[in-house]
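Remarks on the structure that follows.
With one protein chain removed, the remaining protein chains of the complex are shown where they sit.
Right after this comes subunit A.
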Amino acid sequence: MAHQLMRAVPRLVARRAFSTSLARAGGGGGGMPAWQINPRNVYEDRPDFPMPNVPYVSELTDAQKALKTKEAGDWNSLSDEELKQLYRLKFHKSLAEIEAPTGEWKTVVGGTSLIIALTLVLYIIQKKYAMPEMPSTCNYEWQEAMMKRQLQMRNNPVEGLASKWDYENNKWK
């Protein structure tokens, strides 16, 4: 078990399943900030780190390289479509897309409700066919007699049952 874990951890780190962010000591050198959330330079869509260190698309096709060369010049010469393309080379999702609701809650609520419903069905089946009969003290007449007995013996007379019975007029208060 331990050696399987030892093999799994580097695999998970390589797949960026969890962050291994480190704080950098001292002030930033070379224009980099002193503390980075992701110093290993992996692209990640995070609302709290909106400008990742690396672009989303790092290996460009020839057409994309040409567009990048055009970007180096006057930006007024870029069309709307080219601007959008350049944005999508740099970023995977816009902030609005990152924060957009996914509807995952519906799956969770639906799945949970289904499991609860199945459990209720199983319970009803076993109550009807497997469980023994309830004792005779659980029927209505016995419960009524028990309540009368509790009132007679002044059970919980301060704030409980007997405190709610009007003994002079023989009815509930």
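Please note the rule applied: a residue touches a chain if its C-beta (ideal position, glycine included) is under 8 Å from a C-beta of that chain, and two chains touch if they have at least 3 such contacts; residues count from 1.
Convention: contacts and distances are computed from a predicted model.
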item: Per UniProt, the name of the complex member that is left out, chosen from "Cytochrome c oxidase subunit 2", "Hemoglobin subunit beta-like", "Exosome component 7" or "Pyrroline-5-carboxylate reductase"; value: "Cytochrome c oxidase subunit 2"
item: From A:Phe49, A:Tyr123 or A:Tyr167, residue that would touch the chain that is not displayed; value: A:Phe49
item: Among A:Val54, A:Leu83, A:Val109 or A:Ala145, residue touching the chain not depicted; value: A:Ala145
item: Missing-partner contacts on subunit A, residue numbers; value: 23, 35, 37, 47-49, 135-137, 141-143, 145-150, 153-161, 163
